[in-house]
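Take a look at subunit A:
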Amino acid sequence: MELWIEWIIKAFVLAFAILTGFAYLTLYERRALARIQVRIGPNRAGPQGLLQPIADAVKLIFKEEFTPARADKFLFVLAPIMTVVPAMIIAAVIPLGTQFTLPFVDHPITLYVADINVGVLYLTAIASIAVYGIVLAGWSSNNKYAMLGGMRASAQMISYEISLGLCFVIAIMLGNSMSLLDIVGAQKNMWFVVIQPVGALIFMVTTLAEVNRAPFDMPEAEQELTAGYHSEYSGMKFALFFMAEYEKMIVISMIAVTLYFGGFREFWFLQGTVFSVDHFWWLGPIYLLLKVVVLLFFMIWIRATWPRIRYDRLMAFGWKVLLPLSLALVFLTAVGIVLVQQLGSVYIWFIPISSLIAGLIAVLLVNLSLRRKVARA
Partner candidate 1 sequence: MDNRLEKIVKVLQEKAGAAYEEFRGEVHVFIAPGQIVDALTFLRDEHQFSLLSAMTAVDYWPKQDPRFHVIYQLTSLTQNLSLQLRVPVSGGLLKLPTATQVFQSANWREREIFDMFGIEFEGHPDPRRILMPDDWEGHPLRKDYPLGYEEPQFTFNFEEIDLRKPYAKE
Partner candidate 2 sequence: MSEYQLQEIPVGPYRHLVSERAVSGETMLLNMGPQHPSTHGVLRLLLELDGEVVVNCIPDIGFLHTGVEKNMEAKTYQKAEVMTDRLDYMNNMGNNLAYVMAVEKLVDLDVPPRAQALRVILTELQRIASHLVWLGTSGLDLAAMSMFLYCFREREIILDIFELVSGQRMMVTYFRPGGVWRDVPVEFEAAVRNFIKIFPKRIDEYEALLTKNPLWLDRMVGIGKLDAATALQHGVTGPMLRASGVNWDLRKTRPYAGYEQYDFNVPVETKGDTYARYIVRVQELRESLKIVEQALNKLPLGPVHSDNRKFVPPPRSEIGTSMEALIHHFKLWTEGFPAPKASVYSAIESPRGELGVYLEGDGGPKPYRVHWRTPSFDNLSVISKIVKGHLVADLIAILASTDIVLGDIDR
C-alpha cells in the first residue's frame, strides 16, 4: 500500500511542477521575446512581472465562459480536456533523477513516476493522441477558420509523427533499450547528440511541428486563420488550450533532453566529480531543468526570428526531406552499431560522420531545389 501512496505523491508533485512550469514559461517566453525585440516585457504585476501568470490565470477564471449556439456542446467542452490530459500524463515516464533514500524510514524513492519497459513507445502513443483535442475543437466550434485549423493540425501531426518515431528509434538503438532510464544511463559516457547530431536536430524540428510551435504553428496561424482551432474558446477553456500548448513545449523539451542530451545526467566529462548526479542526487532535476530552459529558449528564439512556413511546404518538408533523412539515419546508426560490435568501439565515430554527411546532402538538395525554384520563377 505504501507504494501507492508514493506514486500518488510523486504524480502530484510532477503535475504541480509542470503546471508551475507552464505558468512561468509564458512569462519566460514573453520576457525573452521582448528582450529579442528591444522591448521590456511584462514587469508591472509583481516584482519584475513575476506575478503576471497569476494575473492571467485569475483573469481567465473570472472571464465569461461562452459556448457558441450552433457548436457541438459536448465535444466543445471535451476538446480542451482532451488536449490538456495527454500533455500532462506524457511526463509520467520521464526520469527526473536517480533516487534518494527517505530519511528515518530508510525507503528508497526513485525520481520518476514509472519506469516501464516500453517507455519510448508510451511517449509516441500519448503524443499521437494529443492531436484529438485540437481536431475536435476545430470541428465542434462550427467555425470555418477553426475547422481549417483542426484539419491542418491532423494532417501535420500525421506527417511528422513518422519522422519523430524514427528519431525515437535512433535513441532506442543507441541506448539498446526502450526504457528511458536505460537510455539516460547509456548516455553516461557520451550524450547521444554527439553521436547522432543530425538525429537530434530532426527530433527537435519534428517536435516543433508536433507541438505546433512557430514556424510550424499552422493550426492557429494568427495571420491566416485568426486564432485557428481555438477561435471560439474563451475563459478557462481557452486557458486549457494555452496550458496544453506550453505544457507540451516543456514536456517535449524534457523528452529531447532525455533522449539526446543526457537526461538528468551531468556533462559526460564531469563524471566522477562532485558535479555528478551520482554524488548528489538532487543535481539530477537541476540539470534537467537547466537543459530544458536552454532548449525552450531556442524554441522562443525561432519563434521570434523566422517566418512561418507554408502549409503545403510543411507537409512536403515532412514527407520529402525529414522522412527519408531520418530513415537514412536509422540505417546509418544500425551500420555503426554493427561496426562497433564487430570491429571495436572507435567505430562509433562512423555514426556522426556519416550522418553529418547525409544531413549535408539533404541541406544541399533542399537548397538546390529552392534555387531552381527561384530561377524558374
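Candidate entries met the following condition: all candidates are chains of the complex that A comes from, given by their letters.
The criterion applied here is as follows: contacts are C-beta pairs under 8 Å (C-beta built on N, C-alpha and C of every residue); 3 or more make two chains touch, one makes a residue touch a chain; residues count from 1.
Remember, predicted model here, so these are calculated numbers, not experimental data.
Participant: All of these sit in the same complex as subunit A, but only one touches it there. Which of 1 or 2 is it?
Facilitator: None of the others touch subunit A; the one that does is 2.
Participant: Touching residues of subunit A toward candidate 2 in the complex: what are they?
Facilitator: 33, 36-39, 68-70, 142-146, 148, 214-215, 217, 221-227, 231-232, 303-313, 366-367, 370, 373-374, 376-377
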